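Complex shown without one protein chain; remaining protein chains in place.
In this document, chain identifiers A, B and C correspond to the written order of the chains, with residue numbering beginning at 1 in each.
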Amino acid sequence: MSRSRADGILVYGLRGAAAISGAIALLIGLFLVLESLPVLRGVGPLRFFSDASWHPSENLYNLVPMLWGTLFAMAGAVLVATPLGILSAVFCQYYAPASIARVYRSLIELLAGIPSVVYGLWGLMVLVPLIGAVRPPGPSLLAGVIVLAILILPTIALSADAAFRNVPSEYARGAAALGISRWGTVRHVIFPAAKSGLFTGVILETGRAIGETMAILMVCGNQVQTPRSLFDPVRTLTANIALEMAYAMGSHRSALFVSGLILLLLIVALVSAAEWISRGRIYG
Amino acid sequence: MTDLLNVEQLTLRYHGKPAFEGVTLAIPQGGITALVGPSGCGKTSFLTCLNRLTDLIPGAVMSGSIRLGGIEASNTTVDVISLRRRVGMIFQKPNPFPLSIRKNLEFPLREHGMRDRGEIDGTIEKALRDVGLWDEVKDRLSAPAMSLSGGQQQRLSIARALALKPEILLMDEPCSALDPISSGVVEDLIKRLRPRYTMVIVTHNLAQARRIADRVAVFWVQDGAGRLIEQGETAQVFERPRDPLTAAYVSGSRG
Amino acid sequence: MTLKDVALLFLLLALGCSPKEAPRKLVLTGSSTVAPLAAEIGKRFESLHPGVRIDVQSGGSGRGVTDSRQGLADVGLVSRALKDDEKDLTPHSVALDGVCVILHKDNPVAALKDEQVVAIFTGKVTNWKDVGGKDAPITVVNKAEGRSTLELFCHYFRLKNTDIKAHVVIGDNQQGIKTVAGNPDSIGYVSIGTAEYEAGHGSAIKLLPCSGVAASIENVKNKTFPLSRPLNLVTKKAPEGLAKEFIDFALSDKVHDIVKEQYFVPITR
Partner (left out) sequence: MASAAARDRAATIVMWSVAAGITAVFVWLLGDLLWHGVGRVSWDFLVSLPKNAGREGGLSSVLVATVLILLVCMVASIPLGVATAVLLAEFSGEGLFARLVRRSLDVLAGVPSIVFGLFGNAFFCKALGMGFSILSGGLTLACMVLPIFIRATEEGLRAAPNEYRLGAAALGISRVSTLFRLLLPAAVPGLMVGFILGLGRAIAETAALIFTSGYVDRMPESLLDSGRALTVHIYDLSMNVPGGDRSAYGSALVLIVMLLGINSAAWGIARRWQSRSLLRV
């Protein structure tokens, strides 16, 4: 069998694998739609935004406060974790001596593996009482943002680290040869060169922030309200599903799937916004 | 001399923008043909068409005919892999694989079906002797190829191509990335290989072209696309150029 | 350890231990409160009946009802009495568990009358000084919608879930205890067994009596404590075969030590 036909078969196989990988998200979307249909048909999508409050047992399905909860928690965590993560990767690549860099990198890799339950426990037992001392009740959006930021920091840090490692060393040497300061080199040469890797890191980290369930459930207080301050308890869509799915029946259960569907649509919106912003410039 | 490679009305476009247009050129068997001209006139792009490396460049669309011996190289049904074995290519920047010296040569040989250990070793030794590298590397064949000097790496790349016994050797400015001494060594090597291989060399070093080429083809950029403006015996093109642009370029007053 | 070895190991494992003959198997799913108890009873039952496998899955009372009704599970675990629309299932109470109000250990308030509890949970009273405590805002910790303890709490205090103005909503009992222990001005309610264990082992909480009766496993056992719920194993129809054997074993006094170990109250037949 001539080798160019082997190439043909290779591409055919790879295309099949890619199709499977791509289909999973569609399958999940379909699953969520199917499970949401009963209540969407019965109650109609609009009431999920207009009902007085969220009390499924009394047929009230307003999800907006929780959508705000998810958005604020995610945005806060990403805003905190992205600079810290990227700076920590810069530290690893350009500032730390090799031995410290290796230890620091394995520490970050460990942070990436700590289960969200442990973050939740630590948040519940240590962080929440601390915040409660400052302004009761303690469990709050702030606790959620802090725990989430710590949880997603390794994702952006490791992606940024890999992105910097891929930047050809000639760039850094060239800038250094021109007498440009280390920070100047990082800021004006390395960052643009590693743009695609950094962008990957931000997408993955945002995805993880939206998707987190266990840790958020334990520290945010889970009160269904649109937060007006960092100290207000808040409930995210994921926490809502986890809290009530075990006991939900009938249309209540289907309403929880609607919040899952909204989460998915939120992610699709974020991804297409990211695509529109980069429009290939990033992946050039 | 019979013609080994006939190119008729060849045009190459990158995302619709023409790199060069309507080039008709015959490459004689056994001689060295130099492609000269200012940078950006499409001579390197022309070279990459001959072994269909344009397939790897997104947006590159080729039209026209390239006849190598009996086959039409430009149509898609041709077995590109065996075409590239018959048409070897050397790049401007030496690019050995990140493998040992021996594996750099062994990998392509095994790929093209050579299995017997003895035959492989023989071919490797012969190829390295051809490029004058054997004495320098024979006792450290398992060392990384990246540890060689620029000139040695380029000669290794040539050895790697010669081991596959190509009919034609394409060279894209083989010496321009090397220091003068290594450049001289590579040029002597090319001269030594002349009787056994047909070669097409892209160079902007006119002196080098005059020294080693049998025939010369001059490319020039006219209204946004490369064109072949003159071709002929080296002496004729350098002393009695027909095209005024060639005359200016060859005398060094333009380009 | 290249990829080949991993694949080989995985294949060996999958083939090597396909089940010899399908062992008699019983699947129980349902309330996360009852699951630990059911699993321990299951282990003892397995040790007494070799070749039998008792698989206990958690996931909440709602799942216990739906899975047993659809036959996905042989026995459902429900941490409350069955509701009117669940009368198609037959309940078997394996233990009792009380629900009590808990405060932070340092909260000076020693007892609360029922109407005071109602006033706090409905947001009419928002400061501890109005109920004899120090001047501090009250943090109300409530259970999530659908939880059995919430339903029992609302049923006893004749409240609707929408009436409760909660600051913090929690899922499982331990989360309730840890939340109250972390906030000196909070008030919540959890299962008595869990609360009694945690109070006794240094958690910063204390149990409040309910309408004069001290909150303790003992008072639930002698039925004087008003707020209690049965922990039920439910089946679609009258159990038979392996399910009957297991349920009879679970209701027998041979498991009373396990029930006590999980801080629930055994039911003396």
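The criterion applied here is as follows: a contact is a pair of C-beta atoms (placed from the backbone, for glycine too) under 8 Å apart; a residue touches a chain by one contact, two chains touch by 3 or more.
Bear in mind that the values here come from a model prediction, so they are computed numbers and not experimental data.
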> So which of the visible chains would the left-out chain be touching?
Replying inline: A, B, C
> Any idea which of A:Thr82, A:Ser140 or A:Thr200 touches the chain not displayed?
Replying inline: A:Thr200
>> For a quick check of understanding: of B:Pro28, B:Gly64 or B:Pro108, which residue touches the chain that isn't displayed?
In response: B:Pro108
> Which residue, B:Tyr14, B:Phe97 or B:Trp134, contacts the hidden chain when the whole complex is considered?
Replying inline: B:Phe97
> Can you list where subunit C touches the absent chain?
Replying inline: 1-3, 6-7, 9-10, 13-14, 17-19, 32-33, 35-37, 39-40, 43, 46, 53, 55-59, 171-175, 193-194, 197-198, 201, 261-263
> Going by the touch rule given at the top, which residues of subunit B touch the chain that is not shown?
Replying inline: 51, 53, 55-56, 58, 80-85, 88-89, 91, 93, 95-100, 103, 107-108, 111-112, 143-147, 157, 160-161, 164
>> Counting contacts across the full complex, list the positions on subunit A that touch the omitted chain.
In response: 3-4, 6-7, 10-11, 13-15, 17-28, 31-32, 35, 84, 87-88, 90-91, 95-96, 104, 106-119, 121-122, 125-126, 150, 153-155, 158-159, 161-163, 165-166, 181-184, 186, 196-197, 200, 203-204, 206-208, 210-214, 237-238, 241-242, 245, 257, 260, 263-264, 267-268, 270-272, 274-275, 280, 283
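One rule holds in what follows: only the chains that are shown with their structure count from here on.
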> By C-alpha centroid distance to the whole-protein centroid, which chain wins?
Replying inline: A
> Which integer distance in Å separates the CA centroid of subunit A from that of subunit B?
Replying inline: 51
> Using the average of all C-alpha atoms in each chain as its centre, how far is it in Å between subunit A and subunit C?
Replying inline: 33
> Tell me, which parts of subunit A touch subunit C in their complex?
Replying inline: 53, 55-58, 60, 124-125, 128-129, 132, 136-139, 217-218, 221-224, 233, 235, 242-249, 252-253
> Which bits of subunit C are touching subunit A when the two form their complex?
Replying inline: 32, 58-63, 65-66, 136-137, 139, 144-148, 160-162, 166-171, 175, 178-179, 182-183, 185-186
